[in-house]
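One protein chain omitted, others in place.
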Amino acid sequence: MEQMLIEEGTRFLELKDKRDAQWARIAESAEWFKYTLGGDYDRRFYAIYLIETYHYVKHNPKHQALVATRMDEMPVHYMKFCYEHAEEETGHELMAFHDLLNLGVSIEAKDLPAPLASTQILISYLYNISETGNPLRRLGYSFWAEDSYQYIQSVLGMLTKTLSLTNKHTSFLVSHSTIDQKHSQEIEEMLNKFCQTDEDWESIGEVLEITLRLQSDMMNQVVDEYDKLINGAPSRYSFLNTYLA
Amino acid sequence: MEQMLIEEGTRFLELKDKRDAQWARIAESAEWFKYTLGGDYDRRFYAIYLIETYHYVKHNPKHQALVATRMDEMPVHYMKFCYEHAEEETGHELMAFHDLLNLGVSIEAKDLPAPLASTQILISYLYNISETGNPLRRLGYSFWAEDSYQYIQSVLGMLTKTLSLTNKHTSFLVSHSTIDQKHSQEIEEMLNKFCQTDEDWESIGEVLEITLRLQSDMMNQVVDEYDKLINGAPSRYSFLNTYLA
Amino acid sequence: MEQMLIEEGTRFLELKDKRDAQWARIAESAEWFKYTLGGDYDRRFYAIYLIETYHYVKHNPKHQALVATRMDEMPVHYMKFCYEHAEEETGHELMAFHDLLNLGVSIEAKDLPAPLASTQILISYLYNISETGNPLRRLGYSFWAEDSYQYIQSVLGMLTKTLSLTNKHTSFLVSHSTIDQKHSQEIEEMLNKFCQTDEDWESIGEVLEITLRLQSDMMNQVVDEYDKLINGAPSRYSFLNTYLA
Partner (left out) sequence: MEQMLIEEGTRFLELKDKRDAQWARIAESAEWFKYTLGGDYDRRFYAIYLIETYHYVKHNPKHQALVATRMDEMPVHYMKFCYEHAEEETGHELMAFHDLLNLGVSIEAKDLPAPLASTQILISYLYNISETGNPLRRLGYSFWAEDSYQYIQSVLGMLTKTLSLTNKHTSFLVSHSTIDQKHSQEIEEMLNKFCQTDEDWESIGEVLEITLRLQSDMMNQVVDEYDKLINGAPSRYSFLNTYLA
């Protein structure tokens, strides 16, 4: 029994290592990471990020809840976690949206440009892993998404400084990371409580890697779209020029 | 504005009247109601009821959550209500199952006989109204299901007395009705907060009527199946004879 | 091998017997059957039937196709059958709708009254059995639905005579039964080819019984609604009076 607990702990630490390693790769080589640290952008860059964030975050409660609507048998506590977590995630996209409004962008949510390809791909993948395969594997997404603050502090600092952002512009990024403290503990609990087989841990590790990469792809496309916008190329974000250029 | 509030109240009272009227019809003419009050049955009758209850209650959190996973725009508070309510309903089928075990029936949940036709029909309809049509309409089900204690007191009293049931046999029926006090207030709040159009109230009223009727159909089939069982006809419940006959 | 073929044949014959027996019960005691043979009604009765038929038939291709979109492994030929059958059923609701127009009822499909409770229940159940449980069991619905002509000839004759209906009013009922000759052979083939276990045959038999009963319930409600309409009670079909009374 003790042996089992130790083993569970080992697996959990491996998962943490995997997360650290992937963030290290991002910090080292992801375009968006260097770009944001570079500090050579205006608020339109952040606005594009907020819009894409609005889009994908809106689906988080939905695919979270879908995990627990499958016909398969599932532990009652894991089902409860899924619904509770879905409830807590509901409406978080509005934080990103209000941050956007507080930047001075005057728009209604329904008039926002459609999500970018990379954002759609992230959303699609999250639905797919929530609806099929190992029901625990979505925890691999929550595992990094609810606990990213430590990895993006430098980026967040530079962004805030460069764009003179205050709390009212960063409610999603900053406040979200506080709220998520609780979630991240629950996720650790869920992982240690429900993951029992190698397949559980491997499928969770895979989802961790893929979703963090897809999120990073989204960030890279945000950079690309900002480049296009400031260089006068046709852009779904050109309306931002009215408010922020 | 005040006018609007009064109107909402009127609609809500109409819904209550509809519920009262339908329960009155059930009390007057439903076979299962009279049968249960008649007191001429043994614990197998109650066991069959618990098995069917296990089956349909198991799906309650799932279709409840599905309401808030649709792609349509939905108010944040209503989404939260759906997830929270789903969480609270999770595992309630286990109450019915434990009541069954406490009757002395020794069986694993996975070995229970498949749901009766009428139970399947109730389940199917609840999925359908949760996944399609007016997203508020599932409230018509919760509206009676979370507040049925007052209507079935006489039935419950006779059942308890006839079968010498104690708390450990009636956790679903009795405890559930206490837990649901909170739900039934929330449901009233949701109704008054979100229902705005005639269509909202009508579709909720329709779901109230249909689901209460389907539940009553299920109860009638429980009576029929009990009759078959005690008369020696082939029955999916014949295993109950080992424990309760 | 030969033994197996004989066994399959036995099961298929049992299924036929089950269908015969249930139609015999309907012919003997279902209200709608007697009512239709009674001949005391006008075209509004048939119009209500056509409207409800439009509603449930519209979903037939959808739930048929859904059978083959599950994640479970399924034989290639059965998947092909599901898609092909879905294709062939597509648009059949328009036959019922054109029959209605040809009765002189001038309406657009989108303005038809919503389906009755019993029609919704039939639709819900068909989605449920198509999406969950034994993937073969939907064949139990097709088995009677594609081969009902022989059982309703007397009813159809009286209806046609009483209401002076010609081919242009009965395209759904009459033409459909011809088209379905081919389907009913395919369904027999599918049954004999794919059903291998007792559970397969039993779940198909159960779906046969339940869906035929739910269809019969729908027909009974058509009678009830017609009664209400001619007696001046509030009715979703009162617009028919303009065209047919």
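We call the chains A, B and C, going by the order they appear; numbering starts again at 1 in every chain.
In this section, contacts are C-beta pairs under 8 Å (C-beta built on N, C-alpha and C of every residue); 3 or more make two chains touch, one makes a residue touch a chain.
Computed from a predicted structure; not experimentally measured.
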Visible contact partners (per top-of-document touch definition) of the missing chain: A, C
Candidates C:Leu94, C:Ala114 or C:Ile230 - the one touching the absent chain: C:Leu94
Hidden partner chain, touching residue among A:Thr10, A:Ser124 or A:Gln185: A:Ser124
Hidden partner chain, touching residue among C:Glu84, C:Glu186, C:Glu209 or C:Asp227: C:Glu84
Interface with the undisplayed chain - residues on subunit A: 117, 120-121, 123-125, 127-129, 206, 209-210, 213-214
Positions on subunit C where the hidden chain makes contact: 61-63, 65-66, 68-69, 73, 76, 79-80, 83-84, 86-87, 90-91, 94, 110
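The rule is simple: only the chains that are shown with their structure count from here on.
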Longest centre-to-centre distance from subunit B, chain (CA-based): A
Mean-CA-position distance for subunit B and subunit A (Å): 39
Centroid distance [mean C-alpha coordinates] between subunit C and subunit B, Å: 29
Two or more partner chains touched - positions in subunit C: none
